[in-house]
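Pasting in a structure now, in structure tokens, and then I'll have a few things to ask.
Yeah, one chain of the complex is gone here, protein chain that is, but the others are all in their spots.
The chains carry the letters A, B and C, assigned in the order they are written, with residues numbered from 1 in each.
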Amino acid sequence: MTSATTTAATNAKAAAADLVLSVNNIEVIYDHVILVLKGVSLDVPRGGIVALLGANGAGKTTTLKAISNLLHSERGEVTKGSILFEGEEVQDLSPNELVRRGCIQVMEGRHCFGHLTIEENLLTGAFTRRDGNAAIRRDLDMVYTYFHRLRERKESQAGYTSGGEQQMCAIGRALMSRPKMILLDEPSMGLAPQIVEEIFEIVKDLNGKENVSFLLAEQNTNMALRYASYGYILENGRVVMDGDAKSLTENEDVKEFYLGIAEGKRKSFREGKHYRRRKRWLA
Amino acid sequence: MFYREAGQFKTSYEADESVFPIRQDRYGIAIILLLAIVGVPLLASEFLISSFFVPVLVFSLAAIGLNLLTGYTGLLSLGSGAFMGVGAYACYKLTTFFPDANIVLMILLSGFAAAAVGALFGLPSLRIKGFYLAVATLAAQFFLSWCFVRVPWLYNYNVSGAIEVPTRAMFGVPVTGPNATPTTRYLVALGIVIVMTWLASNLIRGRIGRTWMAVRDMDLAAELIGIKLYRTKLLAFAVSSFYCGVAGAMMVFLWFGSAEPDTFNINQSFFILFMVIIGGLGSLVGSFFGAIFIWGAPIVIKTLPYYFDIAIAAATVEHLTFMILGALIIFFLIVEPHGLARLWQIGKQKLRVWPFPY
Amino acid sequence: MTAPYAEIVPNAASAARSGRIGDRLLSVENVSLSFGGVKAITDVSFDIRKGEIRAIIGPNGAGKTSMLNVINGFYHPQKGRITFRGKTRSKMRPFEAAYGGIARTFQNVALFRGMSALDNIMAGRTLKMKRSFFWQLLRYGPALREEVEHRKFVEEIIDFLKIQDIRRVQVGRLPYGLQKRVELGRALAMEPDLLLLDEPMAGMNVEEKEDMSRFILDVNEHFGTTIALIEHDMGVVMDLSDRVVVLDHGIKIADGTPDEVKANQAVIDAYLGVAH
Partner (left out) sequence: MADGPHAALNTFPKLLVRNARQFGDRPAIRHKDLGIWQTWTWRRVYDETRAYAAGLSRLGLRRGDTMAIVGGNRPRLYMSVMAAQMLGAIPVPVYADAVAEELAYVLAHAEVRFAAVEDQEQVDKIISIKERLPQLERMFYEEPRGLRDYDHSRLTPIADIIKDGAEALKDAAFAKTIDDGIANGNGDDPSIILYTSGTTGQSKGVMLTCARSVQAAVDTVMFDKLTERDVALAYLPLAWVGDHYLNYAQSLVAGFCMACPESPETIQQDLREIGPTFYFAPPRTLEQLLTRVTIRMEDASALNKWLYRTFIGIARRYGEKLLNGEPVPLIGRLLYGIGRIVLYEPLKNTLGLSRVRVAYTAGEAIGPDLFAFYRSLGLNLKQLYGQTEAFLYVTAQPDGQIYSDTVGPAMTNVDLRIADDGEVQFRSPGMFTEYFKDEAKTAEVLTADGYVKTGDAGFFDEKTGHLKIIDRSKDVGKLNNGMLFPPKYVENKLKFYPNIREVVAYGDKRDYVAVMINIDLTAVGSWAERNNVAYASYQELAGHPLVYDMIAEHVAEVNKSLASETIMAGAQVKRFLILHKELDPDDGELTRTQKVRRGFIAERYAPLVTALYDGSTEADISTQVTFEDGRKGVISARVKIRDMALEPIRAPVGKAA
């Protein structure tokens, strides 16, 4: 089978299932010699929330960066496979062009411009747009309706707002580019529980009302599986398990390794062992 | 491909922390040293030695000096030319005061003068960082350049304002001055460079190197693990200036034979900075690569027309050299922003995993 | 014949713990801190006892990190006093805190990015290394011996934190969670009396949090290191800490055992949202 026909087949698959994003068998190598991802494939249906789970170093962030073409800054490159956004190959597009087409990444660690105000930060998100100030104003209002806190703090310098507000600002800024899909890297990191909940609620809201699809990389498996419809688990740069959120939540391995539940109840962090049970990825 | 590392294992931390833990690297460095010590004097022409090998040694040492400050400690300096000058003038004064003293000793001692001046001009680094510090070192550069012209004591009130290197011999062999052969001067310079490179590598691999790099990477955290910033930065300035000073003394005594005040102007500082950046910040071997490249490339470019019998005016060649060199620098920086040292490292890594890609 | 192997079971660890907690190691009295008129901490007092694990919790922006910064000398409070090991001071430099035995990790990881994990942790030994510049220059004899001796110590830490495989990796390349481990390693290399951890579990999944908890408990129990930690995972806070202080908008709203704090209505309103 030639690769042309397979690509055609994948394209057809993407069209048939109405996938907004389809990643096929990508391999990523850093620095020409370090293999980070191997054979990673995943799909995001239009209007879906898909979670990417796994330990540190499993390759979640790399996957997101591969999709949004941000690997070059870290001396990485996609050496194999294809990435289709709305049915078109996008591996060779610049991150800008990708944003213009509607796919934007919110980086881990909430990279806001600290010396700009919240509102200025949000406006920087609209720089790829060509549809005039009125439209941008409208969207700014839309962002504020979802993120009430940001409206209250819109004149504050982002650097002096709390972690939660910065995360909201980062998502809000992404929204300003009118994306069809947002790649969200660790939205819950370092945030207080009730803020995490708030942010996930907003994500769900945006997903429902604005029809934005999400691919989110998350350590907080519990949260992620509560809001996502589908999940992929990465380990050592490979997808080892996937399934709809419900089946993952019920999976014994996921329970133990990612949700911290053993025999039906939460394990105490005091009782951790110095050895790990062998993982049997049997899905 | 040439690496056969199977069976090379370490049973002690001493061995694990040696400079060249891989046997093939040790062979490699031994071959390079042998070539440098025996091969070059035997095979290279006097012209090549005095126009290529000696300058490369001088610049390598200066580049190491700047690299210790900029590459390892993260303090940007535009004063390395001036610090070289301090070394040169100090050495000149020392030979005046102690005409009978060993010249190599004098060259090394002049480094201390440079170190003192360097530490003094490093004082602003306690308060300011980055570009602001670069500007402060620029001030040092201008001030010292001014001194080289305006303080006649420095050049023994010589009418021409230049310094002339006196003849000095070691074991009866003239080392400096007009009677010293290029080979002798080369071997002396080589000896100094080898020893000082070894010392620098010792420093950066130990506690001091780590405190420097800690300050470079995250000064807040460095302070938090008990590193005193002011001491660390001043030490870096002092050591860096020492290296530059010795390089400056070597430049005048083992290469030029005499020097005008403007030898050590701002251009010299930029020249060294180019070497460090092209060679690779934070890499000793990069300092050598940088010096070889920046000094060697123009020579190659200039001689190429002769080889191919192309008649071009000397001035044109000069201009072309500048243009090509500029283009090469930009090209290298685009291909590998981390300098030649990183290219070297990647190449080596490729050879180590050969025939595999990773 | 002796009875079968019945009695080998893990002890209830808490029983052993209560004995370990000793006198007051550090006390913060009426500390207030503001930046250009914006109040970060208002009149907060609490203490940390020797050998305990003390959690500081609260919403984002409550002043928790500022509190740690005050303790180790990054910030100088406008009002209030801090007493550490019986010595009261209002101003000190961070390196003095290091000399005094306080080590610290950061929420956003403050590692030396260009250095390997090994070198980062070795850097944590700086204070313990005595050989002079000239020995360092020669890297021979006493200097080499000292280097090797500390390398041994650092290798124990690497083994303890199970980061053998990333020993030689430049830390800037490591994923966040592993950077946190290396940073803990660097702090441990200082053999501190008081260890301040700012969100040690951020960006980790359950398994990694279990590991990190194990490390923190081991450090606390084996070496008797006193630990103050900021953490958002309530499970971790409830399981690990002996006492919890809760901050909100720079004001202390509760202080007590995990159970007390969990049941405190003010804490539920300001932070937990729902009772966990």
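The rule is short, and it goes like this: a contact is a pair of C-beta atoms (placed from the backbone, for glycine too) under 8 Å apart; a residue touches a chain by one contact, two chains touch by 3 or more.
Keep in mind that what you see is a predicted model, and the values were worked out from it rather than measured.
Colleague: Where does the absent chain make contact, in terms of the chains shown?
Modeller: Touched by the chain not displayed, across the whole complex: A, B, C.
Colleague: Taking the full complex into account, find the residue in A:38, A:154, A:173 or A:267 that is in contact with the omitted chain.
Modeller: Of all options in A:38, A:154, A:173 or A:267, contact with the hidden chain holds for A:38.
Colleague: Write down which of A:147, A:200, A:232 or A:269 is the residue touching the left-out chain.
Modeller: A:232
Colleague: What chain B residues would touch the chain not displayed?
Modeller: So the residues of chain B touching the unseen chain are 1, 3-13, 15-16, 353-358.
Colleague: Residues of chain A in contact with the chain that isn't shown?
Modeller: The list for chain A reads 1, 3, 6-7, 9-10, 24-25, 27, 29, 35, 38-39, 41-42, 79-82, 232, 238-242, 252-253, 263, 273-275, 277-278, 280-283.
Colleague: Even though one chain is hidden, which residues of chain C still touch it in the full complex?
Modeller: 2, 4-11, 13, 16, 151-152, 155-156, 158-160, 164-165, 167, 214, 218, 221-222
Operating definition for what follows: only the chains that are shown with their structure count from here on.
Colleague: Hey, which pair has more contacts between C-betas, A-C or A-B?
Modeller: Result: the pair with more contacts is A-C.
Colleague: With centres defined by CA atoms only, which chain is the most remote from chain B?
Modeller: It is A.
Colleague: Which chain lies at the heart of the structure, taking centres as C-alpha averages?
Modeller: Ranked by how close its C-alpha centre lies to the overall one, first comes C.
Colleague: Taking the mean of the C-alpha atoms as each chain's centre, how many Å separate chain B from chain C?
Modeller: 43
Colleague: Taking each chain's centre as its mean C-alpha position, how far apart are chain A and chain B in Å?
Modeller: Once rounded, the distance between the two centres reads 47 Å.
Colleague: Among the residues of chain B, pick out those that touch two or more other chains and give their numbers.
Modeller: none
Colleague: Flag every residue of chain B that touches chain C in the complex, lowest number first.
Modeller: 12-14, 16-17, 199, 202-203, 205-208, 210-211, 213-214, 216-218, 220-229, 235, 282
Colleague: Please output the residues of chain C touching chain B within their complex, sorted ascending.
Modeller: 72, 74, 93-95, 97-99, 103-104, 106, 110-115, 119, 122-127, 129, 131, 133, 136-139, 143-144, 147-148, 151-152, 155, 186, 190
Colleague: Applying the document's contact rule, which stretches of chain A touch chain B when the two form their complex?
Modeller: 29, 31-35
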